[in-house]
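Contents: one structure, followed by commentary.
Every protein chain of the complex appears in place save one, which is left out.
Naming follows writing order (A, B and C), and every chain is counted from residue 1.
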Amino acid sequence: MTAQKTALPAAQKRAPRILQNALVQWIGVAALVVALIVFPLVASPTLMNIGVFALIYALPAIGLSLLMGLAGQVSLGQASFFAISAYAHAMLITRTPIPEVLAAVLAVGVSMLIALLVGWPLLRLRGHFLALATLGLGFIVYIVARESDFTNRTLGISGIQRPEVFGMEIGNNGLFFYFVAPFVVIGLILALNLTRSRAGRALSAVNDSELAAESLGVGTYSLRLKVFVLSAAFAGLGGVFYAYHVRIVTPEIGEFHLSVEFLLMVVLGGLGSVWGAVAGSFIVELLRDGLRAIIPTIIPGATGEVQLIGYGLVLVLVIILLPGGFVGVVQIITRWVRRMLGKGPSTTARSAKLQGASDQTPTGAFSAAIAEEEAQRIDSAVEQAAANLPEMPTPVATGETVLRLEGLTKRYGGVVAVDNVTFDVPAGRITGLIGPNGAGKTTCFNMISGAIAPTSGTVSFLGREVQGRKPNVAASAGLTRTFQNLQVFGSTDVLGNVYMGRYRNGRAGVLRGMLGMQGAEQRRHRDVARDILDALNLGDVADLPAGDLPFGRQRMMEVCRALALEPTLLLLDEPMAGLSGAEREVLAELLRRLRDAGLTVLLVEHDVAQVMALADQVAVLDDGDLIAIGTPEEVQANPKVIAAYLGTEEDEAEQVLEGVAAVDAVRSDDPKEDDDA
Amino acid sequence: MLVDFLQLTVAGLSQGSVYALLAVGLIATYTVRHVINIAQGDFAMLAGLGAVSMVAGGVPLLLAVIFAIIGVTVASVIMERLIISRVKNLTTLVSIILTLGVSTLIQACMLLAWGAEGRRLPTFPGSDINVAGISIRSQELWMLGALLVVGGGILLFYEKTKFGKALRAVAEQPVAARIVGISPVVASIVAFAIAGFAGGVSGVVAAPLYLATWSAGLLLGLKGFVAAVLGGLVSFRAAIIGALVLGVLEQYVAGYIDGGFKDAVAFLVLILVLIIRPQGLVLRQSAVRV
Amino acid sequence: MARSHRRIMPVALAAAAALTLTACGGGGNFGGDDDTGGDGEAEEGPIVIGAVLDITGVGANLGVPEQNTLQMLADQLNAEGGINGREVELIIKDNQSTEDGAARATTELIQNDDVDLIIGASRTGPSLAMRPIVESEQIPNISIAANAAIVEGSDWVFKTAQNDVVVIQSIIDNMAEKGYKTVALARDATGFGEGIAEMITEVGAEQGIELIATESFEPSATDFTAQMTNIRNAEADANIIWGITPSAGLAQAAYVQLGIDAPVYQSHGVANDAFFEAAGDAADGVLAPMGRLLVADQLPDDDPQLPVIDQFVADYTEEFGTPPSSFAGHAYDAWKIAVIALEEAGTDADALRDAIENVSGFVGISGVFEMSPENHSGLDSSALIMAEAGDGRWNLAE
Partner (left out) sequence: MLEVKDLDAGYGALRVLHSVSLNVAAGEVVAVVGSNGAGKTTLLRAVNGIVAPTAGGVEIDGHDVTGKPTEKMAKFGMTHVPENRLCFPSLTVKDNLDLGGWSRRGKLDLDPVLELFPRLKPRLQQVCGTLSGGEQQMVSIGRGLMADPKVILLDEPSVGLAPKVVSEIMTVMTRLAERGLAVLLVEQNVRASFKIADRAVVMQRGRVVLEGKPSELVERPEVRAAYLGGAAAA
C-alpha cells in the first residue's frame, strides 16, 4: 500500500479491469457468433446434426448451470421442464389456432409455472432436497405424459409443422441451426449478464456465505426461487425447439437419462459457468456420437448401451480429477500460456503485492514492539479513516432508542440459553454486550440479527418487530452485522465483497439484471464501495480475491462491507478477535469516529478492556441473565460482573475488586494510550 | 374384496421389503458419509445377475447367493475406496452426481456382461401357500424373511454391537469419535460394506421373482431412496416402515386406481414428504437413529 | 470507460438477426426441400440403403438382430452381384432407441449419405419421428415397427411387422371359435400396448365378444399382483395379456400364481425364448398368435413360407450362432421388399415408392405380403398362426 496509489481517484484505477472483463466477454461472444455463422457452412451433415442438438440442449444446460452456479442447487429433473414445454408447445400448435410465437411463450410459461409450484415450498429447504424432489418430478412428468389421453399417451404428439420465419420455412438443418443459434447467443448473454448483475452477485455471495449475504439484505429464498424458475424457462425454450425440430414429442423426453445428460453437460463444461454449459452441450453431443464409434473398437463385439461406460467414466473422472470441467481446463491452459509468454498479471507480482500486504499487518505482533514505520502507518490509517468516512444517516435523534429487546428468551430443550433479557440500544452510541463464555452473548446476538428465532420476547428495530424474521428483513431496514468467524465471499474480490454491502441500496432485480439494464446503478455502487475501501485503507487490495487477504484485513473488509450498507445499527460480533494490537487500535478508533458520525453500534466482545474503553453503555450477560447494564464504570464496579468473570462467589468478588487495584490502573491507562495513537 | 385387499397387502409387503433393504443401505452410507448413493439399486441387480450366472455355471444356489452377496459387498467397498474417498469436499450434492456416474458405469458393465434380457434366479426352496384365497409365494416369504433377518440384523448391529455403536458415534459426533480412536476411514468402509451387503441381499432374494436386469436397478434404488427419505435419511426403523408402506401403497394404487401410475406413487410421496415433512417420519431429530 | 458488457446485447441481437436473414448458401446443410424427389441423376453407381435401428437403449434386443440380419443380407446380395449389376451400400445408424436419435439419423442418412431408401426404425416412437422427415424429403421408408399409425395415410412409409389389429383379429377369431363371450385385458403402458383395448372392443363387437376389464402395467414393473387380482375379479371367459418380455412373462407368472384358470392369450410380443425365462412354468398353455418363424419345424411341408424361413434360420444361425428372432424376420422382409422394388424401379424415388406399393405375393418371414397404395402394411391375419407354449418353447396350437 502506497500513499500515491490510494490518492488516485477510484475511477482511474478501476478502468483497466472492467475494460478487460468486458473485452474478454466481447471477444468471447463475437467469437461464438462467428463460429455459429461459419459452422453450418463447413460442417459435415453428421457434425451438423450434432450441432443442432447441441444448440437445442445448450438452453436447458445454461438454465441448469445458472441454477447450480448461482442458486447452488441441483436439479435432477431438468428434462421434465424441457418435456413440459415441448408438450405444451406441440399441443398448442397442433390443436389450437394460437399463433406459434404465442404458443412458444405460453409453453415456456407453463414450465415456469410448474417450477414455481415445485420450487416454492422446496427452496425453503437446504441442500439436496431440491435435487431429490426434481428427480421425483421427472418421473412423475414422464408417467403422467405416458398415461394420460390428453398427451396422447406413448404415441405422443406428432404432426408438428416446421416453423416459418418471414415466410421462409425452416426446412433443413442448416436453417434450423441459424434459427436456434440467436436464441442460444441471447440466452448466453442474458445468463452472463445475470451472473454479473446485482442479483447474480448476491446469489454467488449466498453460495459463499448465506449468513453474510442475508445480513446484507439478500432475500436468499426469493432469489433462488427466481433462478429456479428462470432455469425452467431456459429448459422450456429448449423444449420448444426440440418439438419443432424432432416434430414428435413422446414421454421419453422427460426421462431421467436426459436430465442426467443435462447434468453431464454442466459438469463437463465447468460447474456454474455459463460458457461451460454451452461448451458442455457440444462436448456431450460429440461424446454421444464419438463414444458409440470408439467403444466397440476397444471392446470388440460390444453392442447395447456401451456409450454408458463412457458417460459413467467421464462423469466420475471429471468430478475426481477436473472439478472445474472444460472451463477449468481452459483456464489452466490460458494461465499456463500467459506465464509462458510472460504476459498478463504475473503471479509473482501478485504474490509480492500480497506479501507486502501481509507484512504491513502483523497479525501476531503481541510481544514485539510495534515498529516505528508501523506506528506511522496506523497513524495515517486512522487519519485517513477520519478524512473519508462515509455519511452515517441517523433516522432517530442521538440517544433515542434504535433497538429494543424485551423479554428476549431462548430455550434449547431444557436449557435456557438467554433468559428474559430486556434492554435498549440508543442511537449514536456504542453499546457493548459482554459476558463469560457460554453466557448467551452469541445467542442473544443471533436473535437480534435474525440468524435464530427467539423462544419468546421481541426485538424491535426502529419500532418494527424483526425477531424470527430472516436476517435480510432487518438488513433491508438498516441493521447489519459482521462475523466473529469471518464470512468472506471467497468467489469474488475485495471490491466485490464491499459492493455486496450496497445490495440493499440497489433496485435491479433478476429481469433487469439479465437485460443488463443496471449499468449506471452498478457503477455508482461500485464507486461507493471503492471509496469506502479507500477510506479504510484497503484500496490497494480491492482487486485481490478476498480469500487471499490476511486475516486482519479480511476483518476490516467485513467492516467495510457492513458500512457500505449505510446501516443505522451495526452489530459487531467479536470484531477484535484475531486482530493484532495495532489493528485493534485502528478498528477502535474507526468505531469511535463512526459513532461520532452518527452510527449506532452494538458490539459483542471478549476483549473486555477494549469494550470498556470504547462503549458508552455496557450490558453484561451471565448464564443467560442480564446481570448488569450501565456505563463502563458502573459495570466494572459491579461485584456480580467480577463474579461472573472469575468464576467466584460474589463475596469473593468483592475482595477481588479491592485487591486488584493495579489492574484497574492498567485499565484506566488504556484509553489514554488509544488517544495517543 | 377383503381377500383382494389382503392379497395386495401381501404383495406390497414383499415388494416393500426389497425397498427396505435398499433403504437400510442408503441410510448406512448417508449417516456416516453424507453420501446419497444413486448406485445402490444397481448393486442389487449386480448381485442378482451374478448369482444367476453362478447357478448357470453349476454352483449350488445357496453358495451362489452367498458369493454374490459377498462380491457386491466388496464392490461397494471398492467404490468407496476408489471413487468416493478420492473426492475432496464431498458434499451430498456432489455425491449424487458422482454415484450417478458409478450407477451408469455399473449398468453398462452389466449390459456388456449379461445382455439386455432379464434373468431369473431359481426360486429358493419352499412351496407356495394359499390361505383363504390369499396366495403367498414362497419367494415372497423369503423376501420378508430376508428383511427380518438382515434388516433386523443390521438394526441389532447398530444397537447392540460395539462396532455398530461406533458407527453411530461417527455419525453423531465425528470429531469426538476420532478422539476415542474410531477411524473415520474404517467407519466409512464398514458403512459401505453394510450398504453393499444389504443391497446384495435385496438383489438375490428379489431375482427369482422380479428377474435381474441391467437397467432395473436405478428405479429400484430410487424407490429405496424414497423410503430412506421417509426415515429422514437417519432412521433405520422409520425407513423400513416407510418402505413397507410404500410397497403396499404402490399395490393399492395399481389395484384400485391404475397400474400405469404405480411408479408415480413413490415420487409423489417423495415430493409430498419433502414439502410437508422433510425430516421424514422421524419424531425427534438426531444424527442417526436405529 | 463507461463501455461495458451491457452494450453487447443489442449488438449481438443485431448480429443474430443479420445472421438469420443472411442464412443459406454453401455447405451440405441447406440441401433441404429443393433437393428432393430422389436423385434422378444417379441411376448408376452403388445403391444406398439406409437403416435406422434401436441398436442401443431400451430397444436393443430388437435392433441388434435386425442389424445382424440386414448386414448379412446385404453381404449376400453383393456377393451375388448386387441389384441389376449395381452394388448395394448399406448404412446402419443407431437411434439409441430415442426419437431425437431417429430424427437425427434420418436427416443424416438423407443429407450426408444420399440414401435411396431407409429401413427402420425398430419401434413405433422412433418410426413416428422419422415419418415427417422422409415425407418432406420424399424418401421411401420401410418401418419394421408394429403400430398401424406409422403408415396410416402416408405416401412414403411402409411397414413389415403385422398390424396390431391383425393380431387382435386372430385372437378374437380363436376366442369366438371356442365360444368365449367376455374378455379382460392387461396391457403394458408403452406404445406397444397403446390403443389395444379400443381395438379389442371394436373387433370383438363383430364376434359378440365383450371387453369387460382393462388393466395396465408398467414395462419396468416387477410385481403384477394388483393387476392380476383385478383380472381375476373380472371373471372373464378368457384373458389377454398384452406386453413384451420380460414384463409380460412376469405378469403371466402372477396370473397363474393367483390361481386364475381362465385361458390366457398373449400377443406376438412374447414370441421369443425370453418369455420362458420370465414366466417359468406358468407359460404352459398360453396361446399367442405369431409369425411362423418360431414354429417353423412344426409347419406342414406344403406351407409356402417354409423354405424361406428354413433358409433364413439356417443362414442366420450359421452366421451369428443363435436362431433369429421375429424382429430379425421383420428386417428380412423389409430388406427383401426393398430389393424387389429396387430391381424393378431403380433408384428414382417416385418410381421406387410405386414399385413398393405394387409388391404382391412376396413370401417373407412374417407372411405373404400384398402391398397396395391403400395398404402399406401388406399382411393380413393369414400371416399369423396360433402358438401354444409348452415345455419351454412355442408349438403350433391345435
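Note that a contact is a pair of C-beta atoms (placed from the backbone, for glycine too) under 8 Å apart; a residue touches a chain by one contact, two chains touch by 3 or more.
The shown structure was predicted, so the numbers you read here are calculated from the model rather than taken from an experiment.
Within the full complex, the chain left out of the display is in contact with A, B. Between the chain not shown and the residues B:H34, B:R81 or B:R178, the one that touches is B:R178.
Which of B:R119, B:R137 or B:R168 touches the hidden chain is settled by the complete complex: it is B:R168.
For the chain left out of this panel, the touching residue among A:G28, A:P121, A:G328 or A:G578 is A:G578.
Touching the missing chain, out of A:L536, A:L565 or A:V608, is residue A:V608. Listed by residue number, the positions of chain A touching the unshown chain are 363-364, 366-367, 415, 436-438, 486, 547-551, 554, 574, 576-578, 580-581, 584, 606-613, 623, 645-649, 652, 660, 662-663, 665-667, 669-670, 673-674. Panel shows chain B; residues 162, 165-166, 168-169, 172-173, 175-184, 286-290 of it touch the chain omitted from the view.
Definition applied: only the chains that are shown with their structure count from here on.
One simple way to say how far apart two chains are is to compare their mean CA positions; for chain A and chain C this gives 53 Å. Along chain A, residues 143, 146-147, 304-306 each make contact with two or more other chains.
Residue positions of chain C with contacts to 2 or more other chains are 60, 189, 216, 218.
Residues 11, 14-15, 18-19, 21-22, 25-26, 29, 33, 36-37, 40-46, 48-49, 53, 143, 146-147, 153-156, 158-160, 162, 165-166, 169, 171-175, 177-179, 181-182, 185-186, 189-190, 192-193, 196, 242, 245-250, 252-253, 288, 292, 303-307, 515-519, 523 of chain A are the ones that touch chain C when the two sit in their complex. Put simply, chain A touches chain B in their complex at residues 74, 76, 118, 121-122, 125, 127-129, 131-133, 135-137, 139-140, 143-144, 146-147, 256, 260, 263, 267, 299, 302, 304-306, 308-309, 311-316, 319-320.
If you check the complex, the residues on chain B that touch chain C are 4, 7-8, 10-11, 14-15, 116-120, 128, 130, 135, 137, 206, 209-211, 213, 215-216, 219, 251-255, 258-260, 262-263.
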